[in-house]
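For this depiction, one protein chain was excluded, whereas all remaining protein chains were kept in their positions.
Take a look at chain A:
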């Protein structure tokens, strides 16, 4: 099986053309990226504003309950409702429902990340910022947002993983992307293609996460990192003798 997947993945012919891996990979990235962008434009300012103003925090809970909606069902529903609204020779009847579903999927983690990130800024730092004469906007830009970045990034990374994985379902309403290999592979008993595409989706998701991790390291202040690394190190130091004393069966790490 692994050999078959490997053969499929390394066969140059599978990579070229409109139905080739390269093209579908780019499509996959395009749907995912577009959905994440739209979700970010909606969720990040909204989450930040909710936390900064302390108003409408029920929205975060409401958005979270969206996670319970099954994406595939939502996709078919959106497609049925919307596809008749587009005319002419375009991808839009397929693209718009897919993007809506993926956007809805990405909003809850992004919103929660932005909200809790700003929310959990040390109240003393916020108080000091105001007391030193920062305006509301300056407090937000200079204190709240930079301190919220670690949680904003963790929201973004979890949204990215989910969107890239779920974007495969766009193929079920006639759109491309890596999901097309899955759909066709299962229908035509070409399991090497289906499994190979699954591997690609996983690799893509991990690569995106890795990339975001690198960006996070560059963007987030080292001052916010030190606390965490230091506590972790301390904790490990504390844990080691205890773990040794408990013996190998109980040592979890």
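Please note the rule applied: a residue touches a chain if its C-beta (ideal position, glycine included) is under 8 Å from a C-beta of that chain, and two chains touch if they have at least 3 such contacts; residues count from 1.
The definition used in the following text is that contacts and distances are computed from a predicted model.
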Missing subunit (named according to UniProt) among the choices "YibE/F", "Ferrous iron transport protein A", "Phosphoserine phosphatase" or "ATP-binding cassette domain-containing protein" = "ATP-binding cassette domain-containing protein"
Given the contact definition stated above, which residue among A:54, A:70 or A:131 touches the chain not shown here?
-> A:131
Even though one chain is not shown, chain A touches it at residues 122, 124-135, 138, 142-143, 146-147, 220-224, 226-227, 230
